[in-house]
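Okay, so here's the structure we're looking at.
Note that this complex is displayed minus one protein chain, with the remaining chains in position.
Think of it as A, B and C in the order they're written, each chain with its own count starting at 1.
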Amino acid sequence: MTTLRALVLGCSLKSGSQESSSDLLGRQILDALADHDVDGELIRVADQNIKFGVSTDEGDGDGWPAVREKILAAQILVIATPIWLGQPSSVAKMVLERLDAELSETDPRGRPSMSDKVAVVGVVGNEDGAHHVIAEVIQALNDVGFTIPAAGSAYWVGEALGKVDYKDAGPKPDTTGESVKSLASTAAHLAHALASNPYPSE
Amino acid sequence: MTTLRALVLGCSLKSGSQESSSDLLGRQILDALADHDVDGELIRVADQNIKFGVSTDEGDGDGWPAVREKILAAQILVIATPIWLGQPSSVAKMVLERLDAELSETDPRGRPSMSDKVAVVGVVGNEDGAHHVIAEVIQALNDVGFTIPAAGSAYWVGEALGKVDYKDAGPKPDTTGESVKSLASTAAHLAHALASNPYPSE
Amino acid sequence: MTTLRALVLGCSLKSGSQESSSDLLGRQILDALADHDVDGELIRVADQNIKFGVSTDEGDGDGWPAVREKILAAQILVIATPIWLGQPSSVAKMVLERLDAELSETDPRGRPSMSDKVAVVGVVGNEDGAHHVIAEVIQALNDVGFTIPAAGSAYWVGEALGKVDYKDAGPKPDTTGESVKSLASTAAHLAHALASNPYPSE
Partner (left out) sequence: MTTLRALVLGCSLKSGSQESSSDLLGRQILDALADHDVDGELIRVADQNIKFGVSTDEGDGDGWPAVREKILAAQILVIATPIWLGQPSSVAKMVLERLDAELSETDPRGRPSMSDKVAVVGVVGNEDGAHHVIAEVIQALNDVGFTIPAAGSAYWVGEALGKVDYKDAGPKPDTTGESVKSLASTAAHLAHALASNPYPSE
């Protein structure tokens, strides 16, 4: 089985010198993927000088083209995002908007540019909002051509109206850990299956 | 100050003989409203033989017209709903669909039929989903003409991936109780303000 | 290549004797799947006496167990739903709630009961709301174990604030037809790929 590649986009609002709970969950997903012949890396999006827009390159020092190269080189994309006001972070939304450009792009075989790529979502928040964040992120990623594996998400949130961060929470609940393992298993299986049996050209 | 009227629609999937956490939160909201010259009642929607549809009366023993009379007689509408899969219950959705009919109805002064009425939302779930449920319910209610008071929602959910019900949880968190009090205060104030200073006819 | 099976659940609020735009789109999806070795059928959910609930069988003449048998026998599930107030129909929500029960069910190999099954969504509305309906439906279906193929949705809506139905619209836009073809191609490919290369048991 070929080793596949995963890219985690950490969509914290914070720049790189600050600890991020969504990065932490993203790294746990990478660790779990390593058990299934998938290696990879995590990028903190807020450090990449990504410009607002819906094209593949907004010019003027735009950091997106370099990120896009990494997405093109990966078979698994992981969006790791915090929840704010029950919704995905603006940084995650910026990433989705840049991926909107892929609706006009094709791969060397003339298929949509994201064909055979698998996407999953990791969500952390002080409190409530994970299901909706997952809904918005997978709808957008699926729309631009990613395939979503069975149970393709993992999340942690504290109790209603709480203020504790995942990175500061005590022992992590088994439930979140189980979801991470399950997500890694289905994502890796599906990416391997599509690598050996790709979607047809139209 | 005139006594105003509130109607709570309990949108549990369960019929009346079974305990419902959303009814419990709905009754707590009624209790809190009573401190602001608002009396009212709670109806369990699943017991009313409401038919699927988007008209004011679907005929054939449809229970909606009787519920609609109570809405017309109230100044405050409370939707109390459980969360399933991070979303409002199908029973709550059925209520919103029936209210869609109000887009074509007017009151005796020729205004939209829900003019001067205030709506709030109470949400309970084993776990995650409250913000999105609130978003969907207030968008739909606002669309058909209800006014939404500041911080017009209250919710309780357990920790991520949990299974405990609000009715079975131990001591209720102060946070949810505070939201209920705050919601009752703003809803009652706004309903009184609109009663004495109604929206103009066009 | 084995012939696979698709089940379309038509989630109109109307009972069977009335024409439904979502059924029409559902049948167009079935036609497009037939070109990829997939046969199937469409069921109008509102005619099946489905009870509100979150179990596999609510008893008392509940129509869900018969529908569930058809889902278990199919490799592709299509949810075809109208939009009301920018949201999925209450009938679609009732279906998702009943599928929530699958989180506790396993298949004969001890895997989650919906393993290897592919789900797609067809949405029609007088106007605006398709993206959000798709988001809610695929989030819920993915959560309970379905895999979502690349670009797994097709929709039609009229212009903003419009009132024309899909079934009454003039020549159907090529855009919706193209989406139907594309969705059928990716859904069938993925279902075939998972049939020959199933997700592992844990």
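In the analysis below, a contact is a pair of C-beta atoms (placed from the backbone, for glycine too) under 8 Å apart; a residue touches a chain by one contact, two chains touch by 3 or more.
On a predicted model such as this, the values are computed, not experimentally measured, just so you know.
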item: Per the touch definition above, residue among B:10, B:82, B:112 or B:125 touching the missing chain; value: B:112
item: Residue of B:92, B:124 or B:148 in touch with the missing chain, whole complex considered; value: B:148
item: In chain B, positions touching the absent partner; value: 112, 114-115, 131, 134-136, 138-139, 142-143, 145-153, 182, 185-186, 189-190, 193-194, 196-197, 199-200, 202
item: Chain not shown, touching residues in chain A; value: 13-14, 46, 52-54, 84-91, 93-94, 96-97, 100, 136, 139-140, 143-144
item: Contact set of chain C toward the excluded chain (per top definition); value: 85-87, 128-132, 134-135, 155-162, 173, 175-176, 179
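Here is the rule we use: only the chains that are shown with their structure count from here on.
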item: Farthest chain (mean CA position) relative to chain A; value: B
item: Multi-partner residues of chain C (each touching 2 or more other chains); value: 136, 139, 143
